[in-house]
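Shown here: the complex without one of its protein chains, the others still in place.
Moving on to chain A:
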Amino acid sequence: MGKIEWAMWANEQALAAGFIYLTGGIVGVAGQFSGWKFAAFGIAAGVFVCLLEYPRSKRIKGTNFERTGQYCFTVCVKAFGPLTRNYYVRAFLHAVLCIPGGFMLATVLGCVCLGIASLIYLSAAIHGEHWEPILPEAEPTKHVSQSIKQPPQNPPPRPPADMRRKRLDDLEAAAYVNPIPVRE
């Protein structure tokens, strides 16, 4: 099976959980349920989690799958340095954010889903994974080969054109040996 990258799955889960938290919060606030303040918190936490989780991390090995338009989010998340790089911090953050959701029916699903994502992030952190930003690689500067700067001093090693012309009548005489050996 090889090395499983738990963080990839945790990232998908956290993004989906953020969305569920947000939706539950909206329903709670719009329906004016009792405890709607928890729902309002759910909306804020859901949006925050979605923004944090939107930029995917660079994979350890293999092709990276960027989400559409994630570059600006990558830059923002990268700016927080070790806070966002470390998955222990993320696991703890998600665990803390999900707790208030458990006090209200509308947000309880978001709470459980975010809790599961937090556990998977913890597993990723234990396996030593961390978040790496996917940044566009700088184009390597094209090196101009040395030989272009120095044109050849000698003409190519071949006899003049009329000698080179195919003389079908006298094939033996038409053959020649290159004065300068040709390197393979």
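In this section, contacts are C-beta pairs under 8 Å (C-beta built on N, C-alpha and C of every residue); 3 or more make two chains touch, one makes a residue touch a chain; residues count from 1.
In this text, contacts and distances are computed from a predicted model.
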Listed names "Transcription factor TGA1", "NADPH oxidase 4", "Glucosamine-6-phosphate isomerase" or "Auxin-responsive protein", with the criterion being the UniProt name of the chain not displayed: "NADPH oxidase 4"
Among A:47, A:95 or A:109, residue touching the chain not depicted: A:109
Option touching the unshown chain, where A:8, A:76 or A:95 are the choices: A:8
Interface with the undisplayed chain - residues on chain A: 1-5, 8-9, 12-13, 16-17, 20, 23-24, 27-28, 31, 33, 56, 59, 61-63, 65, 105-106, 108-109, 112-113, 116
